[in-house]
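So that we are looking at the same thing, I have put the structure below in structure tokens.
Apart from one protein chain that is not included, each protein chain of the complex appears where it belongs.
Labels run A and B following the written order; every chain starts at residue 1.
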Amino acid sequence: MITARGLVHAYGERRAVDGVDLDLAPGERVALAGPNGAGKSTLLRVVATLLRPQSGTLALMGEQLPGGTRAARQAIGYLAHDPLVYLDLTARQNLELYGDLYGVDDRDARIDDLLDRVGLLGRAEDTVRTFSRGMAQRLALARMLLHRPRLLLLDEPHASLDARGAALLDEELLAATSDGRAAVIVTHEVERVARVADRLVVLRAGRVVLDEPTAGLDPMAVRRRYEEVAG
Amino acid sequence: MTPSSTTDGPDRIPGQRAAVIWGVIATILVVVSTIGVFLVAPEDADQGIIQRIFYFHVAIAIASLVAFAVACVAGIIYLRTRSVRWDDVGEASIRIGLLFSVLVVITGSIWAKASWGTWWVWSDPRLVTYLIVVLIYAAYFVLRSSAEDDRKMRYSAIYAIAGFASVPLSFYSVRVAESFVHPVVFTSGGANMPGTMLWWFVVSQVAMIALFIALLEVDLLGRRSERALRRLAMRLESA
Partner (left out) sequence: MALVRKDLRLELRTRETIVAMVLFAIVMLAILQFGFGTRDDDLTRFVGGLMWVTLAFTAVLGVGRSYVAEREQRVLDGLLVAPVPRTVMLTAKAIAIFLYMTVVEIVVIPLVGIFFVKGPYWDAIGWIAIAAVLANICIALSGTLFSGLALFTRARDLILPVLFLPALVPVVIAGAGATHAVAGGPHDMSEWRGYCLFLLAYAILFALVSVATYDAVFDD
């Protein structure tokens, strides 16, 4: 689902992502970890088509970028630090907007279903400004899943989700293997994500320093492995 | 790495020869056209010696438009290729074009003082238009200085395209307005120039465009040298 070769993204002279190769097959869930400033979020933004790599090639869902950007975007679900919803629209209006942007056929039924699952059906007609941080992030989860994405790109999802949202996200991620979806989860809580990921990629100074399967390993063992390479 | 290896091959700055050649051509043409305009071309019956400023005034004006056109094309190519080279061409062209536009306003102002007795005439479409053009392209540098890296180059390219669209619009808006106030101010003038005047005008025009190209080449050469120097410094640092 991701085929990246030699990706570079620099801010001025500083290369935040410095020649990254990454492959992701359907059903894989990879934890992307590394110390602060290692380029995790930048790499995720490049893969999410929000940043253009200055060199290297990137193909998503078999579509070579930048030509296939639009098709790739249709398949991406992106969860950021910010919920990416308008504070002055209601929960439902926000989802209607995104439903239209992604061309979701069964928009209204899908919105009801997702609002129910994230526990916001009762607050559907309230503006997001009245929501708590955890509620807004649960709405963001609904926003991300709305168009049934096949590639989930998550930036520190557990940092801002409340317990209910986190449980729902884990459930979605564990279900991914069986239906061929894939996920990249940026995190600094390696042991937390190790429960739902089956592979660990560690970045340091913009380069991949570790890429190995972790399925079946104890979360604390994954943590130790991470600390060995991350320094 | 031996020290001598940095002086040959890959570290030669390309474009040195072009800068020298265009510099020589421009110098010769500017000298020839200056001599021609002041000593050879006939004196205008009505305006006398001050009319000779016309050769430079109009030639610089047209050369500045050429510069802005080059920047617009460079902007389009930059957006397609994302190559720093075309950003360089765009910025250097607009810098020179802006310099020329300021000269247009100054020479126009001198001409206005000599023939109408005031430094500035709001009803003269040429002067007013050039003032707007100067403002449009001065804004280019404000925009450049407030963004970084890729974004700076991309915004500059977009603005160079939009700015070049604004130029003819400014020209015509001022002229449309003029035509209703003073319908006879501008006939599509210059056609009744005597043959020798026209000839010297063409020479000055070619000289100014050559001057633009020479300045552009020198500017680009400077940028390339600076980059090469920085690469060298980085290599020395890491060595």
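As a working rule, contacts are C-beta pairs under 8 Å (C-beta built on N, C-alpha and C of every residue); 3 or more make two chains touch, one makes a residue touch a chain.
Since the model is a prediction, treat every value here as computed from it, not as a measurement.
Novice: Name every displayed chain that the left-out chain is in contact with.
Specialist: Answer for the hidden chain's contacts among shown chains: A, B.
Novice: Quick one: which of B:L39, B:A165 or B:A239 touches the chain that's been left out?
Specialist: B:A165
Novice: If I consider the whole complex, including the chain that's not displayed, which of B:E91, B:D150 or B:E217 touches that chain?
Specialist: Among B:E91, B:D150 or B:E217, only B:D150 touches the chain that is not shown.
Novice: One chain is left out of this view; which of A:R29, A:R73 or A:R138 touches it in the full complex?
Specialist: If we include the chain that is not displayed, A:R73 is the one touching it.
Novice: Touching the absent chain in the whole complex: find that residue among B:I50, B:A139 or B:L232.
Specialist: Only one of B:I50, B:A139 or B:L232 touches the chain omitted from view, namely B:A139.
Novice: If the missing chain were put back, which residues of chain A would it touch?
Specialist: These residues of chain A touch the chain that is not shown: 48-52, 70-71, 73-74, 76, 78, 80, 82, 84-89, 93, 96-98, 100-103, 127, 143.
Novice: Identify the residues of chain B touching the omitted chain, counting contacts across the whole complex.
Specialist: 76, 79, 132, 135-136, 139, 142-143, 146-147, 150-151, 154-155, 157-159, 161-163, 165-166, 168-170, 172-174, 176-177, 179-180
Convention: only the chains that are shown with their structure count from here on.
Novice: Using the touch rule from the top, collect the residues of chain A that touch chain B in their complex.
Specialist: 10-12, 52, 54
Novice: If you look only at chain B, which of its residues touch chain A in the complex?
Specialist: It is residues 82, 148-150 of chain B that touch chain A.
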